[in-house]
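The complex appears here minus one protein chain, its other protein chains still in place.
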Amino acid sequence: MGRIVIELLLRVAGALVAFLTLPLLVGQLEHKAMAHMQGRLGPMYAGGFHGWAQLVADGVKFVQKEEIVPAAADKTVFRLAPAAGLLPYLLVFLLLPLGPGLVGQALDMGLFVVLAIVGVGVVGMLMASWSSANKYSLLGGLRGAAQLLGYELPFVLSAASVAMAAGTLSLPGIVEAWRPWWLLWQAPAAVVFFVSGLAEIRRPPFDMPIADSELVFGYLTEYTGLRFALFLLAEYAGIVVVSALTTVLFLGGWKGPFADHQLGWLWTLVKVFAVSFVVIWVRVAYPRLREDQLQRVCWLVLVPVALAQLVLTAVVKVVL
Amino acid sequence: MRGGGLAKGLAITLRTMTRRAHTAQYPDVRPDLPPRSRGVIALFEENCTVCMLCARECPDWCIYIDSHKETVPAREEGARARQRNVLDRFAIDFALCMYCGICIEVCPFDALFWTPEFEYAEYDVRELTHEKGRLREWMWTVPPPPPLDANAEPSKEAAAARKALEIEA
Amino acid sequence: MHPVIPYLLAAGLFGVGVYGVLARRNAILLLMAVELLLNAVNLVLVTASAAFGSAGQVFALFVIVLAAAEIGIGLAIILQLYRLRQTVAVDDVDVTVDVTE
Partner (left out) sequence: MTVTDVLICALGALALGSALLVVSTRHVVRAGLWLVVTLGALAGCYLVLTAELVAWVQMLIYVGAVVVLLLFAVMLTRAPIGASDGLDRSRWPAVLVGGGSAVALGALLVEAFRWSSIRPPAPGTAERIGAAVFRDWVLPFEVLSVLLLAALVGAIVLSAPRRS
């Protein structure tokens, strides 16, 4: 009994450490990659070498800032919203497999649980948008709700395709069943999953809920200091979650060219960061979609492709 | 092809990333400014004759000039004593100046120059009025004029000086 | 475990839901109370399935799907009502008056 408890604590602590470090690394990657893609250098001073401590410095700065709650706001909801937005991603970190056996908690229905939890994240955004007592916040929240409800569908459908192919809902199980030729077979689903994942975490070019040129800063307009930092952390954690899910479902997780059992965690991390890089790359390369284009892409492109992929998966599964 | 633009966008950003950044690391690395940069205006006091052209042409009246007349005793017996303007104060208020450069254009005696120096921010707006001592100091930062084109006519001053030398020799 | 505890909980939830349906005037709050009723039923089904096999869970899933369909239609009606009359208070709706455009 004692050993089980200690092991459980270790796993939870590991997930927590990953939750606190990986988003920071992705954030730094975003700072630097985005800067260089725009012909800039990005942060260079904090921490000495190429500004590696910039995000730590940002965190210190955010902690020192004044905590402003608008007078007309619903104060309780306003204060709770960042936690509600961040908590789902923290829970997801517990379920993502890093290597063979290296997982916070291997569940029989891991994939399903992850999708359910990620879907709950929208509640935090709605809380923030409504309680701010600001019309731009409210507009951002409404846009966000419409976007997340719409993109939930291709997100789940494309994940269902790979679950069907693997014949299991367990995340480590899917990685076990994965074969390199699935890269081709499941490619449309992978693209759909990645794009709708971008929309789920409201990353550019799907950042209409924030849309700083139209809605000030959308549902984050009224947030300052630590609570704003929590929302930022949620965004970067969201990148890690979507990249990790794409890796686990479509890129073979811990399977690498050699030494899967010893170096599995390394392959996973390499793939996660590669996908995160693509997330950042897409942000720099494309302008924000218009609201109607957003819904059009979802319902006329992603959903049909996801459904066609389901049919394809079923056909191949039956034939083989 | 439809969707080709998407790939092109990605390609452009990736190519930019592999190239060197354009960022100048300013406080660490001094910027290399061209000689004609409009940073601050320097006064070559010795050339100024207090003709007041600059002050009158200045669109926002940011040049302040005070002077008095001085009588220069006659150089030789029987000649008339001459009067000369002596510059007491020459100040440019850079809080007002809009860096149009008209004063430099109109100066008939080459007393005003552009210099590329730009680091003269102050905490108090009143300190932005540079008196003549400070304006004279800026002269040391005026870069030499760029060389003429290979087959260009030499400047009038240089031609005159060379002629004088030839006559002497 | 003792199934009577979740059963009593379900009865309580059902009562709360009935209260909400009867007392609420705002149509959206009314729908929320209906969700409570459906959830009470679900709890009964799931508890029963713990004792008698998986059929209860299957029906709980069906109820959830029904709830989703119900909420979609219900909200469409409510939003249409709001568009026509600028109110969502069910008492104020006089169904005998025709207000097409």
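For clarity, chains are labelled A, B and C in written order, and residue numbers in each chain start from 1.
Quick note on the criterion: a contact is a pair of C-beta atoms (placed from the backbone, for glycine too) under 8 Å apart; a residue touches a chain by one contact, two chains touch by 3 or more.
Fair warning: this is a prediction, and the values are worked out from it, not measured in the lab.
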Where the missing chain makes contact, among the chains that are shown: A, C
Which of A:Val56, A:Leu149 or A:Val270 contacts the chain that the document leaves out: A:Leu149
Among A:Val26, A:Leu169, A:Leu215 or A:Ala234, residue touching the chain not depicted: A:Leu169
Touching residues on chain A - with respect to the absent chain: 72-74, 77, 108-109, 112-113, 115-117, 119-120, 122-123, 126-127, 129-131, 133, 138, 141-142, 145-146, 148-149, 152, 156, 169
Positions on chain C where the hidden chain makes contact: 1-20, 22-26, 28-29, 31-33, 35-36, 39, 42-43, 46-47, 49-51, 54-55, 57-58, 60-62, 64-73, 75-80, 82, 88-89, 91, 101
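We take it that only the chains that are shown with their structure count from here on.
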Topology of the chain contact graph, where touching chains are joined (line, ring, star, complete, other): other
Chain A and chain C: spacing of chain centres that average the CA atoms, whole Å: 32
Where chain B and chain C are represented by their mean Cα positions, the distance between them in whole Å: 80
Residues of chain B defined as touching chain A within the complex: 6, 9-10, 12-14, 16-17, 19, 21-23, 25
Sites on chain A touched by chain B in the complex: 33, 35-41, 44, 281-282, 284-286
